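With one protein chain withheld, the remaining protein chains of the complex are depicted in position.
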Amino acid sequence: MRIVFKTSYDKDIDLHEHGWSRAKIAVLAAIMVLLPFFVGEYYLAEAANTLIWALAGMGLMVAVGHTGQVSLGHAAFLAIGAYTDSALMNAGLPFLLSFPIAGIVTGIFGAIIAIPAVRMSGIYLAIATLAVFAIVEELVILLEPITGGVGGIMAPSIQIFGISFDRYGALDNFYWLILAIVALVTWGYANLMRSPTGRSFLAVRDSEVSARALGINVTRTRSLAFGLSTGVTGLAGALMGHYIGFYNYELFSIFISINLLLVVTIGGLGFIQGAFLGALLITAVPQVIAIARDGLNANFGIDLGGIPGLDTMIFAVILILFIIFEPTGLYGRWLKIRTWFEIFPLARRDMFRRQKSYLKTERMK
Amino acid sequence: MSLLEVKDLAVHFGGVKAVDGVSFDVSPGEVFAIIGPNGAGKSTIFNLISRIYEPTRGTLRFDGKDITGLKAHDIARLGIARTFQNIELFDHSTVLDNLLMGRHTHRATNFIQDILFLPKVRREERAHRLRVEEVIEFLELEAYRTKMIAGLPYGVRKVVEIGRALAIGPKLILLDEPASGLSVEETQDVAFWIEDMRRDMGLTVLMVEHDMSLVNQVSDRVLAVANGKPLAMGTPSEVQADPQVQAAYLGTAVEDAA
Amino acid sequence: MELMQLVIGGLANGCIYGLVALGFVLIYKASEGVNFAQGDMMMLGAFIALGLGNADELGLPFGIAVIGAMAIMFVLSWGVERVVVRQIFGQPQFALVILTIAMGFVFRFVAGSIWGYSPLVLETPFAGQNLRAGGIVVGLADLVTIGVTILLTLGLWAFFAFTRIGLAAQAASQNQMAAYIVGVPVMRVNSLIWGLSGAVATVAGVLYATKGAIDPNIGLLGIKAFAAAVIGGLGSLPGALLGGLIIGVVEPIAGRYAPGELAKMSPYIIMLVVLVARPGGLFAQIQMKKV
Amino acid sequence: QTQGVTDDEIKIGGAHDLSGIFAPFSVPAVTAANLVFDEVNANGGIHGRKINYIVEDHGYQVPRAAQAANKLINRDQVFAMLLNLGTPHNLAMFQLMEPKGIPNISPITAARQMVEPPAPWKFAGTSSYYEAIKATAEYMVAEEGAEKFCLMILPTDFGKEIEAAVLELAEAGEIEMGAEISHKPDESDFTGALGKVAESGCDTVGMALGVSQQINAITTARKLDMDVKFMLSGAGFHTVVAKGLAAQGVMEGVYAGAGWQDLEARAGEPEVAEWIASYKEATGEDLPSTGALLGHGGATTLVRALEAAGPDLTHESFIAAMETLDYDDVISGNHVDYSADDHVGADEVFVSRIENGSWTLVQTLE
Partner (left out) sequence: MSAVLSVRNLETFYGAIMALRGVSIDVEEGEIVTILGANGAGKTTLMKTIAGLMDPEKGQITFMGENIAGLEPDRVVRKGISLVPEGREVFPYLTIEENLRLGAFTRRGDASGDLDLVYQYFPILKERRKQAAGFLSGGQQQMLAIGRGLMSDPKLLMLDEPSLGLSPLLTQEIFGIIARLNADEGVTMLLVEQNAHIALETAHRGYVLEMGRIVMTGPCDQLAASDDIQEFYLGRTDETERGQKRWKRRKTWR
């Protein structure tokens, strides 16, 4: 059992409560940085992919997890980020400029959309964003000179100061680039959540009336949150474009929006860590299933490859079992496991048994 | 000069005249109580002052300024804080965070500074914490500092809500039934807190309350309303002596309760 | 005249959206949850009807096949609630969203495994039968669709407005705990509503199948139907139908008169406009919280 | 040693849509391909090597296709890819295939990018939609007196290919262009679009919609008594289109152009009958669908090329062997021949028309 003595307010304000958790992050970061030296191309590319999804997940998390704005349209913002970045690079801008600009453009677009949408909540907002998605999809097809229309475009190769960061030419560098971006965004996100802005997001999520009574401008806060959310998603979109290399509007389908929603909810709504765990789940589990299926075939001669859709079905069943087992998400489960170990000898076996719980209408905020 | 001036305030919801021509003034440093039967329009008056409802007619002036045209989120900045009858806390945050959210009007950093967590943000955070700790100490909430609201008993939540309003650092605080659901002992604490707010913090208090012993104990003046209309105004004892008030509101309990 | 033709076709199509939307509303009204597998339940219902009715399958008469499919889907959906959905009772609504998205995959797999992934045509007695009146052609299937939709909407509306269980279901959606303490068996009511929505989905699926072929992915229609339900005001049955009809009618009219891509965008533009103007949908129930 | 080749095994990969909207193509294709491989493996494999076909499902999502390619190429180290579905999906996967020269055999997309710009490792099974439609449209001009074309298409690769073909004819002055209408995959009412068609006075509609949408649209046109002909691509050259509402006869006179022939008319041929029987045994389906034809064709090509490449199997020897292939595919009813400067297997285009609820071949164009 660990007891933390807090001797100054800084202890609460700091990102890490104690040296131990700081050390854990440092070890994790070191492993991530050194990864290219240990694993082959397959795993490295998957790691890069997972990081991109985590980035997009963090984007959506700001909206869904922290301000309670459900979006079914985040694929549209991925698209805007990707196309803006590519267009700017094709226009001659270096990645170091085009990338942040892509994020800002997407963010501003999102923030503007959020203003008329401010009075919507929950499902209504989700459908409004779905409509935005459908419209953006058409626009992408229409803006053929920039987007390549239906045919699609090739993502330009990334060069920074003459060094190649190309996904297919220099995977190591590309991976490190993504890692650095993700680390930076994570740090900024964590900062946000320990500052007044982050608190105002939570306030708007839990009770709009109270937030107003405390002087929080709900419209502005929600619009800011949505703008930040879409901005980060736009960054992820730009990276996804570079990662895939060639894409058209079909890359950014409604399924991507749904997958992102899975990332944040399965990961754990309202936790930054949740975005990472969720991304890991959505990218790694299907691969694990596929590898396990190959293994069955190779070792036992059980060939399941011939059953169409089985992989997807198994993935769906895992999701179902998971959500039944832990409706609060992966991170919630992790917290419980951690608590159990922290208070180890004192833990009761059924300490985390769910007490019956009941829902009330959420139509009134 | 009065701090809050309410003139001929009215609001109608469809056929229901929830508030119908109420006027009163609250002087600085005063504890002013509104009493009245259930559904008399007391909470609605609060909602009008905090600009959640649009008045059908009438004006509201605070500190000499007309606030009738302001938005709900502008009210806190002027120095008006409130609590809610049904408790409206941020359920998925800790007590500490709830109180810190009360400091929103005092924030001096923008979101970019927040994201970068510049030293200024840290300085500001420390200052907010200091203020909030004072509130925590005042309301004796130390034991609950890092507890989630969702798991707290009713009485504690009521107190946290008062704390959140105090964290705003207001001039005027509106308390909607601060003692409902509290035991006698806890009600006593509330009485002391109101006294201290007025005496030590220089606050003006506008309160809706059904517990007449608390009203008697702390308030300078009382307004009784019924059916959205004013019934009587004066010192607690004057108002309680009013036969209309007795009939509509107090019943025969006046003697036992006091 | 042409406009009339467009409107009638649109109404029939909108009725199908409306029917799927009814399923969403049913479950929403009983639990405020959104069943993202509703479209897939429609698909499954259509396939079961096909399995019972088509000549090269069981070959039962059409009416019996449809009723049988409704019954099977009722039991199936009811069972799904009992076995799966119930496990997350009282958990945040998001859990249901994820759960039903995943269930959709399973339903598609089941249908694909049984009936294959290639499109199949459901044999119906109305196929190719058209009625003509004053230059307007109306498919018999369209008429049946409109009629059935009106009947079902009325029936379900009456169920919620006048029956004890209907009222109890609404109560349960607004406050599960309070519903329990007045003695509403909330979970059992939920199962029943799920069963009903399975049966309604079957009707929608059968009527949808009259328009073309079905394959395990037709459930995608559910997304648009869901949007229709939402712009109608998710808690309202007539609203769902109206939402469906709006989308249904806008589509062909925009397809006819709006230029190019605008035609494709128009249902979504209408959705946005409706939601901006009425953030709780057309038949919004009270939104503001009384404090 | 070339990747994916051991003494007793050849690993082949494929990224398909086994659970998404294009499952109607991928699923039968994979089934048919596996039937071919099962038979080959049962007979001892090719030069002693068994074929291990590793099948991935991308559900028509590009990111999952990229993941599948990463797994197949970098982890499983497959020798070649077979029957990959989807244009953007294929193009995304090309990025990994190109540096390693992984052969891409008979992808299920008839986009021209599958062989253009030319590369040694790119092989297409049949002619592109573009060529098929162009030939079909020319046929319709010549034989059916088609003068004015309208288009009803999805904004996908096959929609665009059809558009390009028809537009090219229009530019050449052979036909006139009417309304061009773009649709969404979830549309289910075409009255409005058909109104546009009627207004612009087209006599022929080139159509590239989902299978069920096509049935729906054509039925609606018949209901409205519109006198127009419909021309579909290979994606619409599907048994269900002919059979579906056969009883009502509404589908009569619908044309389709594709790089293979419909099976039904040839079901009597012994080899075809045998295949249909074995397919039925495996799947329970009476008539293999379009996807099955493509899958069977692609797998056969692969097997033949592997045989021709000899025991010393490398990418070079394989590609060289591919370029020598020249045979009649009895099942698809087409002639397959590759060469160094022709990486399209079957170059013919078969124009078929629905008659009495069956596709009937009306012309074969080279």
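Letters A, B, C and D mark the chains in the order given here, with residues in each chain numbered from 1 onward.
Here is the rule we use: a contact is a pair of C-beta atoms (placed from the backbone, for glycine too) under 8 Å apart; a residue touches a chain by one contact, two chains touch by 3 or more.
Note that the coordinates shown come from a computational prediction; the quantities given were computed from them, not determined experimentally.
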Missing chain: touched chains present in the view: A, B, C
Touch criterion as defined above, residue of C:Ser113, C:Asn130 or C:Gln285 at the omitted chain: C:Gln285
Candidate in contact with the missing chain, chosen from A:Tyr43, A:Trp187 or A:Phe352: A:Phe352
Residues of chain B in contact with the chain not shown: 13, 36-40, 42-44, 85-86, 151-156, 177, 180-188, 191-192, 195-196, 210, 212-213, 217, 248-254, 256-257
Sites on chain C contacted by the missing partner chain, in the whole complex: 164, 167-168, 170-171, 174-175, 177-187, 235, 285-286, 289-290
Residue ranges of chain A at the interface with the undisplayed chain: 339, 348, 350-356, 358, 360-361, 363-364
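As a working rule, only the chains that are shown with their structure count from here on.
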Neighbouring chains shared between chain B and chain C, ordered by label: A
Farthest-lying chain, centroid of Cα atoms versus that of chain D: B
Chain pair with more C-beta contacts, A-D versus A-C: A-C
Centroid distance [mean C-alpha coordinates] between chain D and chain C, Å: 34
Chain D, residues touching no fewer than two other chains: 19-20, 23, 26-27, 182, 184
Sites on chain A at which at least two other chains make contact: 134, 141, 209, 308-310, 312-313
Chain-level touch network, classified as line, ring, star, complete or other: other
Full enumeration of touching chain pairs: A-B, A-C, A-D, B-C, C-D
Chain C to chain A touching residues, read off their complex: 31-32, 34, 84, 87-88, 90-95, 97-99, 101-106, 108-109, 112-113, 117, 173-177, 180, 223, 226-227, 230-231, 234-235, 261, 264-265, 267-269, 271-272, 275-276, 279-281, 285-289, 291
Residue numbers on chain C that touch chain B, as the complex places them: 291
Chain C to chain D touching residues, read off their complex: 2, 5-6, 9-10, 13, 16, 56, 105, 108-109, 112, 116-121, 127-128, 130, 137, 139, 208, 211-218, 220-221, 223-224, 248, 251-257, 260-261, 263-264
